[in-house]
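Complex shown without one protein chain; remaining protein chains in place.
Letters A, B and C mark the chains in the order given here, with residues in each chain numbered from 1 onward.
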Amino acid sequence: MKTGLGFVAAVNLIIWAGITLYLFILDRRLKKLERRPGYRDHGGGDG
Amino acid sequence: MIYKILLTIWMNLIIAAVFLYIEPAAGFPGEVSRILFFHVPMAWVATLAFLLSMIASSVYLITRKVNADFLAQSSAELGFLFCFLATVTGSIFAKATWGSFWNWDPRQTSIVMLLMIYGAYFVLRSAVADHEKRRVFAGVYSILAFCTVPFLVFIVPRITNSLHPEDTLNPAKPGMDIKTLIFFLGSLCAYTGLFVWMLRLKVRMLRIMDKERGRINFHK
Amino acid sequence: MCFLKVTGIGKHFSTTILFKDISFALNSGDVMAITGWNGSGKSTMLRIIAGLVRPSAGQVEMFCDNKPIPKKFRRQYVGMVAPALALYDELTALENMEFFCRVRGIAYDRKSCFNILERVDLVKHAEKICGTFSSGMKQRLKLVQALIHKPPLLLLDEPGCNLDSRGIKSVKNIISDQRTWGITVIASNEKREVDYADSIVNLSN
Partner (left out) sequence: MHPTKSGRWITQTVSSTYLTEAVAIWFRDLRSEFRTRYAVNSILMFALTTLVTVSFSIGSFRIEESERPFLYAVLLWIILVFSALSGLSRSFVKEQEAGTMDILKLSARPQAVFLGKLLFNLTMLGVLELIIVPAFILLMGYKIKFPGCFVAMMVTGGLGLGAGTTLVAAMIAQANARGALFSALSFPLLLPLIITAIKGSERAAYGISAAGWPEVKIAAAYAVIMITVSLLLFPLIWEE
C-alpha cells in the first residue's frame, strides 16, 4: 500500500460527502416548497 | 429516502475500495488505471442522459406534456455536466499515459461534438422567449442533432487512429479480473443512481420554478 | 355549407390573461363582430380561429358539408386580412396575386386577376411594385389576397383601416357577398363595421 493513495481516497471521500450533503439539503428545501399550500402538481398539458 | 442513504454508503465504499483495495491494472504506468472507476461511469451516465433527453424531447413533441420537456431539459443539463467531467478525467488520463492533455483522439473529437451540440441546445433554449416555442424548438433541434451523430461514427475513425484503451480495459472481455469487475460494475450502478437522484431533484426544481413564474392553469 | 364552432377559448401570455372562456358558433351566412378595447385580444382571437396561434384552452372546430376539417387543412378554408399580415413588398400587385394563386394551387390567369383587381380599383397599379403602394392600396390588395381562393371563412381584422370611402364601400360589398355563402368574422371597434354584423362578442367583458 502506497502512502499517497490514502490521501487521495480521503480527498475523494470529502468531496463526495460535500456533494451528498448538498443534495440532501436541496432535497429538503424542495420538499418544503412542494408542501406549501397552493403548490399543485399540474403535470398536464401545456395549456 | 432509503435508497439515497444506501447510495451514499455504497459510493463511500466504492471510493475507498478503488483506492485502497483494488490492484492497479497491468500495462499502465503507476496508479493511473484507477481513473477507470470514475471516468467510464461518467461517460456512461452522459450517454444515458443524452439518450434520455432525446427520448423525452420526442415524447414532448408527440404529447405536448410539459413534464416531458422538464425531463428533457434536466437530462440534457446533467448529461452536459457528466460529459464535461468525463472529458476532464479523460484528459488527465491522456496526460498521464500519452503525455498530452489533448490530441484529437476519435473519442475526444466525438465528445467535443457532443459538448458543442448541447452547448448550442442551451443557447437555443435561452434565445426563444415563448415557453412553448422554446420547448418545441429544443426538441426539434435535439432530434436533428441526434441524426448527425451516426455520421461521426463513420467519419472520425477514418481520420486518426484511436489510442483509447478499449481492448486493454474492457469489462466484457476476460482481461479484467473478477475483483476489478465487481467494483467497476458497482461504480457504474452508483453513478447511475446518483444521476437518477440529481435528475429527480432538477425536474422538481423546474416544476416549482415554472409554478413560481405564475403560470396560469386553465384546466383547474 | 360550413359551420364554425368555438368552445371555451382562452389565451394567456405567461402571466397575463388575455381572455378566457369565449364560445360561439357560426353558420354559413352569419356575420359576427369581435369588439373590445385595445389590447383585449381581438387580433389574437382571429389568429386563433385561423390556426396561427395555439389557444391556451378550448378548441376551434370547423365543419364543411358536415365533415370535420382537420386543423392542418383549415388554412385552405380561411381567408384573412389583418394589419400584421403583410404582402411581399418587392413584387408587383399582379405578381403577389400570381404567387398566392400558385401556392394555393389555384389556376393563375391574368385576365381573371385583372377582374378582381378592378373590383378594388387597383387595375391602374397592377404592374407597380407593392413597396411603393400607399397603405390604403396595400389594404385593398390584402382584401384581394384573402378572397383569391373563395374562402368559406373570412376573417377581417380592421378591414376598413386606411381605406377611403370607395374602399369602405368595396369592403361592404365583399361582406354582403360573403354573407350569401360563407362565414364572416370581423374584429373592429368601428361602429360602421360592427353594424354589418348580426352578432357581437365583446372580449372586454
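Just so it is clear, a residue touches a chain if its C-beta (ideal position, glycine included) is under 8 Å from a C-beta of that chain, and two chains touch if they have at least 3 such contacts.
In this text the structure is predicted, and so the values were computed from the model without any measurement.
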- [ ] Using the contact definition given at the top, list the shown chains touched by the missing chain.
- [x] B, C
- [ ] Pick out which of C:C101, C:L122, C:L156 or C:A197 touches the chain that's been left out of the picture.
- [x] C:C101
Task: Absent chain, residues of chain C that touch it - done: 2, 47, 50-54, 64, 72, 75-76, 78, 80, 82, 84-91, 95, 99-107, 109, 112-113, 116, 129, 145, 147-150, 152, 177, 181
Task: Footprint left on chain B by the chain that the document does not show - done: 61, 113, 116-117, 119-120, 123-124, 127-129, 132-133, 136-137, 139-141, 143-145, 147-148, 151-152, 154-156, 158-159
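As a working rule, only the chains that are shown with their structure count from here on.
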- [ ] Could you put a whole-Å number on the gap between the CA centroids of chain B and chain C?
- [x] 51
Open item on the list: Quick check on chain B: which residues sit in contact with 2+ other chains?
Closed with: 131-132, 218-219
- [ ] Would you please write down the residue numbers of chain A that are in contact with two or more other chains?
- [x] 47
TODO: Could you please specify the touching residues of chain A with respect to chain B in the complex?
DONE: 1-2, 4-6, 8-9, 12-13, 16, 20, 23-24, 26-27, 30, 33-34, 39-47
Open item on the list: Going by the contact rule set out above, which residues of chain B touch chain A in the complex?
Closed with: 4, 8, 11-12, 15-16, 18-20, 31, 63-67, 131-132, 135, 197-198, 201, 204-205, 207-208, 211, 217-219
